[in-house]
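Only a single protein chain was left out; the remaining protein chains are all shown in position.
The block that comes next holds chain A.
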Amino acid sequence: MPSTALQKPLLALLLVAAIAFPVIAANDYYIYVMSLAYIMAIAAVGLNLILGYTGQLNLAHAGFMAIGAYTVGILTVDYGVPYWIAFVIAGFLSAFIGVFAGLLSLRLKGHFFSIFTLCVGFIIYLIIEKWDALTHGTVGIIDIPAPTGIGPLRFDHTWSQYYLVLFFLVASLWLMSRIVHSLLGRAFVAIRNSEDLAETLGISLMRTKVLAFVLSTFYAGMAGALYAGFVRFIGPGMALESHTFDMIAFILVGGIGTLFGPLLGAILLTWLTQSLQFLQDYRMIIFGPLLILLVMYFPQGLIGYYRERQIKRAAASVQDRRLQRAVLGSGQEARTNA
(Lines give C-alpha, C1' and ligand atoms only; values in the text may rest on other atoms or scores of the structure.)
Protein backbone atom coordinates (compact mmCIF):
# COMPACT_ATOMS: atom_id res chain seq x y z
CA MET A 1 0.00 0.00 0.00
CA PRO A 2 1.46 3.33 -0.97
CA SER A 3 2.49 5.77 1.71
CA THR A 4 0.33 8.83 2.07
CA ALA A 5 2.79 10.81 -0.01
CA LEU A 6 2.42 13.91 2.14
CA GLN A 7 5.99 15.07 2.35
CA LYS A 8 7.63 16.07 5.61
CA PRO A 9 7.77 19.84 4.85
CA LEU A 10 4.04 19.86 4.15
CA LEU A 11 3.38 18.01 7.39
CA ALA A 12 5.49 20.48 9.34
CA LEU A 13 3.63 23.35 7.72
CA LEU A 14 0.28 21.82 8.66
CA LEU A 15 1.41 21.37 12.24
CA VAL A 16 2.60 24.98 12.45
CA ALA A 17 -0.74 26.13 11.01
CA ALA A 18 -2.61 24.05 13.58
CA ILE A 19 -0.52 25.49 16.42
CA ALA A 20 -0.94 29.04 15.13
CA PHE A 21 -4.67 28.67 14.53
CA PRO A 22 -5.92 30.03 17.90
CA VAL A 23 -3.69 33.09 17.55
CA ILE A 24 -4.88 33.78 14.01
CA ALA A 25 -8.53 33.00 14.66
CA ALA A 26 -8.47 34.91 17.97
CA ASN A 27 -12.08 33.99 18.54
CA ASP A 28 -13.09 31.51 21.21
CA TYR A 29 -16.00 30.21 19.18
CA TYR A 30 -13.82 29.35 16.18
CA ILE A 31 -11.32 27.63 18.45
CA TYR A 32 -14.16 25.68 20.03
CA VAL A 33 -15.49 24.53 16.64
CA MET A 34 -12.03 23.52 15.48
CA SER A 35 -11.40 21.52 18.66
CA LEU A 36 -14.67 19.66 18.11
CA ALA A 37 -13.63 18.93 14.53
CA TYR A 38 -10.37 17.46 15.84
CA ILE A 39 -12.19 15.25 18.35
CA MET A 40 -14.50 13.95 15.61
CA ALA A 41 -11.42 13.45 13.44
CA ILE A 42 -9.82 11.18 16.07
CA ALA A 43 -12.96 9.04 16.09
CA ALA A 44 -13.06 9.04 12.27
CA VAL A 45 -9.38 8.06 12.05
CA GLY A 46 -10.26 5.03 14.15
CA LEU A 47 -13.30 4.18 12.03
CA ASN A 48 -11.16 4.49 8.92
CA LEU A 49 -8.95 1.65 10.16
CA ILE A 50 -11.79 -0.89 10.15
CA LEU A 51 -13.76 0.68 7.27
CA GLY A 52 -11.12 2.18 4.99
CA TYR A 53 -8.17 -0.14 5.49
CA THR A 54 -9.85 -3.41 6.45
CA GLY A 55 -13.03 -2.97 4.43
CA GLN A 56 -15.57 -3.67 7.20
CA LEU A 57 -18.35 -1.11 7.57
CA ASN A 58 -18.86 -0.89 11.33
CA LEU A 59 -22.01 1.13 12.08
CA ALA A 60 -21.62 0.93 15.87
CA HIS A 61 -18.70 3.33 15.96
CA ALA A 62 -20.67 6.22 17.52
CA GLY A 63 -21.84 3.73 20.15
CA PHE A 64 -18.24 3.04 21.16
CA MET A 65 -17.53 6.77 21.25
CA ALA A 66 -20.52 7.10 23.59
CA ILE A 67 -19.14 4.33 25.81
CA GLY A 68 -15.92 6.34 26.15
CA ALA A 69 -17.79 9.56 26.88
CA TYR A 70 -20.13 7.94 29.41
CA THR A 71 -17.26 6.21 31.16
CA VAL A 72 -15.69 9.60 31.81
CA GLY A 73 -19.05 11.22 32.64
CA ILE A 74 -20.17 8.55 35.12
CA LEU A 75 -16.80 8.08 36.80
CA THR A 76 -16.03 11.78 37.27
CA VAL A 77 -19.51 13.07 38.14
CA ASP A 78 -20.96 10.19 40.17
CA TYR A 79 -17.84 8.60 41.63
CA GLY A 80 -15.44 11.52 41.85
CA VAL A 81 -12.72 9.71 39.90
CA PRO A 82 -10.03 12.12 38.61
CA TYR A 83 -10.48 12.98 34.94
CA TRP A 84 -7.27 11.41 33.63
CA ILE A 85 -7.83 8.08 35.34
CA ALA A 86 -11.37 8.00 33.90
CA PHE A 87 -9.87 8.99 30.53
CA VAL A 88 -7.56 5.98 30.42
CA ILE A 89 -10.29 3.63 31.64
CA ALA A 90 -12.59 4.99 28.89
CA GLY A 91 -10.22 3.95 26.09
CA PHE A 92 -9.62 0.51 27.49
CA LEU A 93 -13.26 -0.15 28.39
CA SER A 94 -14.34 0.69 24.84
CA ALA A 95 -11.66 -1.64 23.48
CA PHE A 96 -12.63 -4.35 25.98
CA ILE A 97 -16.28 -4.23 24.92
CA GLY A 98 -14.96 -4.02 21.34
CA VAL A 99 -13.28 -7.41 21.74
CA PHE A 100 -16.60 -9.12 22.44
CA ALA A 101 -18.59 -7.11 19.92
CA GLY A 102 -15.88 -7.82 17.34
CA LEU A 103 -15.65 -11.55 18.02
CA LEU A 104 -19.41 -11.79 17.68
CA SER A 105 -20.11 -9.48 14.76
CA LEU A 106 -17.07 -10.35 12.62
CA ARG A 107 -18.38 -13.88 12.23
CA LEU A 108 -20.61 -12.20 9.65
CA LYS A 109 -19.35 -10.79 6.38
CA GLY A 110 -20.13 -7.78 4.22
CA HIS A 111 -23.62 -6.31 4.55
CA PHE A 112 -24.55 -8.76 7.28
CA PHE A 113 -21.72 -7.45 9.41
CA SER A 114 -22.88 -3.88 8.84
CA ILE A 115 -26.48 -4.67 9.74
CA PHE A 116 -25.37 -6.53 12.84
CA THR A 117 -23.21 -3.60 14.00
CA LEU A 118 -26.12 -1.25 13.31
CA CYS A 119 -28.01 -3.30 15.90
CA VAL A 120 -25.04 -3.30 18.30
CA GLY A 121 -24.96 0.50 18.09
CA PHE A 122 -28.67 0.72 18.77
CA ILE A 123 -28.40 -1.64 21.73
CA ILE A 124 -25.68 0.61 23.19
CA TYR A 125 -28.00 3.57 22.67
CA LEU A 126 -30.90 1.79 24.36
CA ILE A 127 -28.80 0.72 27.33
CA ILE A 128 -27.61 4.29 27.84
CA GLU A 129 -31.09 5.70 27.48
CA LYS A 130 -32.94 3.17 29.67
CA TRP A 131 -30.44 2.46 32.45
CA ASP A 132 -31.34 5.57 34.44
CA ALA A 133 -29.53 4.55 37.62
CA LEU A 134 -26.18 4.32 35.89
CA THR A 135 -26.37 6.73 32.98
CA HIS A 136 -28.93 9.37 34.05
CA GLY A 137 -31.08 8.18 31.11
CA THR A 138 -32.55 10.71 28.71
CA VAL A 139 -31.46 13.61 30.92
CA GLY A 140 -27.83 12.93 30.15
CA ILE A 141 -24.87 13.84 32.30
CA ILE A 142 -24.18 17.51 32.92
CA ASP A 143 -21.34 19.38 34.62
CA ILE A 144 -18.63 16.93 33.65
CA PRO A 145 -15.37 18.44 34.97
CA ALA A 146 -12.85 19.76 32.46
CA PRO A 147 -9.61 17.82 32.21
CA THR A 148 -7.54 18.50 35.33
CA GLY A 149 -4.17 20.17 34.91
CA ILE A 150 -0.98 18.21 34.46
CA GLY A 151 1.92 19.92 36.26
CA PRO A 152 1.96 23.56 35.17
CA LEU A 153 -0.54 22.91 32.34
CA ARG A 154 -4.19 23.91 32.89
CA PHE A 155 -7.03 22.82 30.65
CA ASP A 156 -9.84 25.06 31.89
CA HIS A 157 -9.86 27.47 28.94
CA THR A 158 -10.85 26.96 25.31
CA TRP A 159 -7.31 27.78 24.18
CA SER A 160 -5.54 25.29 26.38
CA GLN A 161 -8.16 22.66 25.62
CA TYR A 162 -7.57 23.23 21.93
CA TYR A 163 -3.91 22.37 22.37
CA LEU A 164 -4.77 19.34 24.48
CA VAL A 165 -7.07 18.02 21.75
CA LEU A 166 -4.46 18.83 19.11
CA PHE A 167 -1.89 16.84 21.07
CA PHE A 168 -4.14 13.77 21.06
CA LEU A 169 -4.95 14.25 17.40
CA VAL A 170 -1.27 14.29 16.47
CA ALA A 171 -0.61 11.26 18.67
CA SER A 172 -3.54 9.40 17.07
CA LEU A 173 -2.33 10.12 13.56
CA TRP A 174 1.24 9.20 14.44
CA LEU A 175 0.16 5.86 15.91
CA MET A 176 -2.17 5.18 12.97
CA SER A 177 0.63 5.99 10.55
CA ARG A 178 2.81 3.36 12.20
CA ILE A 179 0.04 0.78 12.02
CA VAL A 180 -1.10 1.27 8.44
CA HIS A 181 2.40 1.54 6.99
CA SER A 182 3.57 -1.66 8.66
CA LEU A 183 3.19 -5.29 7.61
CA LEU A 184 0.11 -5.36 9.82
CA GLY A 185 -1.40 -2.52 7.77
CA ARG A 186 -0.69 -4.50 4.62
CA ALA A 187 -2.55 -7.45 6.13
CA PHE A 188 -5.56 -5.18 6.78
CA VAL A 189 -5.52 -3.94 3.18
CA ALA A 190 -5.18 -7.51 1.89
CA ILE A 191 -8.40 -8.38 3.72
CA ARG A 192 -10.20 -5.37 2.25
CA ASN A 193 -8.97 -6.39 -1.18
CA SER A 194 -10.17 -9.98 -1.06
CA GLU A 195 -10.83 -12.04 2.04
CA ASP A 196 -10.40 -15.30 0.13
CA LEU A 197 -7.04 -14.26 -1.25
CA ALA A 198 -5.82 -12.87 2.08
CA GLU A 199 -6.69 -16.13 3.78
CA THR A 200 -4.76 -18.23 1.24
CA LEU A 201 -1.78 -15.95 1.85
CA GLY A 202 -1.80 -17.20 5.43
CA ILE A 203 -3.52 -14.23 7.05
CA SER A 204 -5.85 -15.31 9.84
CA LEU A 205 -9.06 -13.45 8.98
CA MET A 206 -10.70 -13.51 12.39
CA ARG A 207 -7.64 -12.49 14.37
CA THR A 208 -6.66 -9.70 12.02
CA LYS A 209 -10.17 -8.30 11.68
CA VAL A 210 -10.81 -8.39 15.42
CA LEU A 211 -7.52 -6.55 15.98
CA ALA A 212 -8.56 -3.81 13.53
CA PHE A 213 -11.99 -3.64 15.15
CA VAL A 214 -10.64 -3.38 18.70
CA LEU A 215 -8.11 -0.72 17.72
CA SER A 216 -10.86 1.31 16.08
CA THR A 217 -13.05 1.05 19.19
CA PHE A 218 -10.07 2.19 21.30
CA TYR A 219 -9.86 5.31 19.14
CA ALA A 220 -13.61 5.81 19.50
CA GLY A 221 -13.37 5.49 23.28
CA MET A 222 -10.54 8.04 23.49
CA ALA A 223 -12.42 10.46 21.26
CA GLY A 224 -15.52 10.03 23.43
CA ALA A 225 -13.50 10.67 26.60
CA LEU A 226 -12.07 13.87 25.13
CA TYR A 227 -15.54 14.92 24.00
CA ALA A 228 -16.95 14.48 27.51
CA GLY A 229 -14.25 16.65 29.04
CA PHE A 230 -14.52 19.25 26.33
CA VAL A 231 -18.27 19.68 25.77
CA ARG A 232 -18.97 18.74 29.42
CA PHE A 233 -22.49 17.58 28.66
CA ILE A 234 -23.42 14.24 27.09
CA GLY A 235 -26.72 12.60 26.18
CA PRO A 236 -27.70 9.17 24.86
CA GLY A 237 -28.18 10.63 21.36
CA MET A 238 -24.45 10.59 20.72
CA ALA A 239 -24.59 6.79 20.40
CA LEU A 240 -27.02 7.00 17.47
CA GLU A 241 -26.02 5.72 14.05
CA SER A 242 -26.49 9.17 12.52
CA HIS A 243 -23.20 10.14 14.18
CA THR A 244 -21.50 7.13 12.65
CA PHE A 245 -22.81 8.32 9.29
CA ASP A 246 -21.31 11.76 9.95
CA MET A 247 -17.93 10.10 10.46
CA ILE A 248 -18.38 8.01 7.32
CA ALA A 249 -19.05 11.26 5.44
CA PHE A 250 -15.79 12.72 6.81
CA ILE A 251 -13.93 9.64 5.59
CA LEU A 252 -15.56 9.66 2.15
CA VAL A 253 -14.90 13.35 1.58
CA GLY A 254 -11.31 13.31 2.79
CA GLY A 255 -10.29 9.98 1.33
CA ILE A 256 -11.21 6.46 2.38
CA GLY A 257 -8.20 4.36 3.37
CA THR A 258 -5.88 7.36 3.60
CA LEU A 259 -4.19 8.54 6.77
CA PHE A 260 -5.23 12.20 6.61
CA GLY A 261 -8.54 11.75 4.79
CA PRO A 262 -10.70 11.55 7.94
CA LEU A 263 -9.05 14.67 9.37
CA LEU A 264 -9.48 16.69 6.19
CA GLY A 265 -13.10 15.55 5.90
CA ALA A 266 -13.85 16.34 9.54
CA ILE A 267 -12.45 19.86 9.23
CA LEU A 268 -14.06 20.62 5.86
CA LEU A 269 -17.50 19.31 6.73
CA THR A 270 -17.52 20.84 10.21
CA TRP A 271 -16.79 24.31 8.80
CA LEU A 272 -19.19 23.80 5.91
CA THR A 273 -21.91 22.90 8.41
CA GLN A 274 -21.02 25.99 10.46
CA SER A 275 -21.11 28.34 7.50
CA LEU A 276 -24.44 26.92 6.31
CA GLN A 277 -25.93 27.28 9.80
CA PHE A 278 -28.16 30.17 8.64
CA LEU A 279 -30.00 27.77 6.31
CA GLN A 280 -30.89 25.54 9.27
CA ASP A 281 -32.44 22.26 8.07
CA TYR A 282 -32.36 23.41 4.46
CA ARG A 283 -28.58 23.11 4.44
CA MET A 284 -29.04 19.47 3.42
CA ILE A 285 -30.18 20.82 0.04
CA ILE A 286 -26.62 22.00 -0.49
CA PHE A 287 -24.97 19.21 1.47
CA GLY A 288 -26.60 16.30 -0.34
CA PRO A 289 -25.79 17.27 -3.93
CA LEU A 290 -22.23 18.20 -2.91
CA LEU A 291 -21.71 14.74 -1.46
CA ILE A 292 -23.18 13.10 -4.57
CA LEU A 293 -20.90 15.10 -6.85
CA LEU A 294 -17.93 14.19 -4.72
CA VAL A 295 -18.70 10.47 -4.77
CA MET A 296 -19.25 10.64 -8.55
CA TYR A 297 -16.09 12.51 -9.47
CA PHE A 298 -13.77 11.79 -6.54
CA PRO A 299 -14.76 8.30 -5.40
CA GLN A 300 -11.45 7.97 -3.56
CA GLY A 301 -12.01 11.25 -1.73
CA LEU A 302 -9.85 14.34 -2.01
CA ILE A 303 -6.61 12.88 -0.67
CA GLY A 304 -7.27 9.60 -2.47
CA TYR A 305 -7.61 11.55 -5.73
CA TYR A 306 -4.38 13.40 -5.10
CA ARG A 307 -2.54 10.19 -4.24
CA GLU A 308 -3.82 8.32 -7.28
CA ARG A 309 -2.60 11.12 -9.55
CA GLN A 310 0.82 10.95 -7.92
CA ILE A 311 1.13 7.20 -8.40
CA LYS A 312 -0.02 7.52 -12.01
CA ARG A 313 2.54 10.23 -12.62
CA ALA A 314 5.32 8.19 -11.00
CA ALA A 315 4.42 5.14 -13.11
CA ALA A 316 4.33 7.30 -16.25
CA SER A 317 7.77 8.74 -15.54
CA VAL A 318 9.19 5.22 -15.09
CA GLN A 319 7.74 4.30 -18.48
CA ASP A 320 9.07 7.52 -20.04
CA ARG A 321 12.58 6.82 -18.84
CA ARG A 322 12.44 3.30 -20.21
CA LEU A 323 11.16 4.61 -23.54
CA GLN A 324 13.93 7.20 -23.69
CA ARG A 325 16.53 4.59 -22.94
CA ALA A 326 15.12 2.36 -25.65
CA VAL A 327 15.18 5.20 -28.18
CA LEU A 328 18.70 6.21 -27.18
CA GLY A 329 19.80 2.57 -27.28
CA SER A 330 18.47 1.99 -30.80
CA GLY A 331 20.04 5.29 -31.90
CA GLN A 332 23.42 4.13 -30.72
CA GLU A 333 22.90 0.80 -32.40
CA ALA A 334 22.11 2.54 -35.67
CA ARG A 335 25.28 4.60 -35.37
CA THR A 336 27.51 1.62 -34.70
CA ASN A 337 25.87 -0.19 -37.59
CA ALA A 338 26.61 2.77 -39.84
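Here is the rule we go by: a contact is a pair of C-beta atoms (placed from the backbone, for glycine too) under 8 Å apart; a residue touches a chain by one contact, two chains touch by 3 or more; residues count from 1.
Heads up, the rule we're going with is that contacts and distances are computed from a predicted model.
Matching "Cell division protein FtsX", "Lactate dehydrogenase", "FIST-like protein" or "ABC transporter ATP-binding protein" against the UniProt entry of the left-out chain gives the name "ABC transporter ATP-binding protein".
Not every partner is drawn; the one left out touches chain A at residues 1-2, 175, 178-179, 182-184, 186-187, 189-190, 193-194, 196-205, 211, 300, 304, 307-308, 311-312, 314-315, 318-319, 322.
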